[in-house]
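Only one protein chain is missing from this complex, and each of the others stays in its spot.
What follows is subunit A.
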Amino acid sequence: MTVTALATLAALGAFHGLNPAMGWLFAVARGLQERSRLALLRALPPIAAGHLASVAIVAALVAATRSVTTSSALAVVGGVVLVTFGLWRLLSERHFRWAGMRLSAAQLAAWSFLMSSAHGAGLMLLPVLVAEPVPGGHSGHLAAAPMGALSGLAAAGVHTVAMLGVALAVALLVYQVLGVGVLRRAWFNVDRLWAGVLVAAGLVTLIRA
């Protein structure tokens, strides 16, 4: 992976980590509910795992697919999917539905997986994934698929480490210093920005195709 690709993956990871809906806020809520910083810290790894799974599925799928097809076809299809999904996120007023806050680690990971998937977290990485050079140097070989998938997983890993790092930092900052009152002022409508980024990512992918 190029340095630019890594940096972009990490930056998108930071963006996801910053979004309260992606999990740091849930970790803070658990810490406050249990009056324990440990509860906060314990919540974050399952949340990151769920996010990783959501992103990795997309990354592995993209990487494996482009090993066996032309990258321009993939970019066009991927770009169209991304723009459509982004517009839908932008225009729809529906929000993720979930009732239940006392979750086991596995349930927490499942919640995070669903939340990330519903927001199209993995899709947002599409421009980076599609722009990556194909491992082995040429496409059209079925044998290259596992290698491609592996590089996709690496991309998801880099992304998630950045996501976890930022989520951890924000969660601790809010828990220890700022307090949840900051939500009233600082909870910028990330969903709209997020949808905008999705559309932009789709357009970038299409232009490059």
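Here is the rule we use: a contact is a pair of C-beta atoms (placed from the backbone, for glycine too) under 8 Å apart; a residue touches a chain by one contact, two chains touch by 3 or more; residues count from 1.
One rule holds in what follows: contacts and distances are computed from a predicted model.
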Seminar exercise, completed: The chain not rendered here carries, per UniProt and among "ABC transporter ATP-binding protein", "Methanethiol oxidase", "Multicomponent Na+:H+ antiporter subunit D" or "Branched-chain amino acid transport system permease protein", the name "Methanethiol oxidase"
Problem set entry | Among A:Thr4, A:Gln33 or A:Ser72, residue touching the chain not depicted | A:Gln33
Exercise. On subunit A, what residues meet the omitted chain?
Worked result: 20-21, 25-26, 28-29, 32-33, 35, 93-102, 111, 180-181, 183-185, 187-189, 191-192
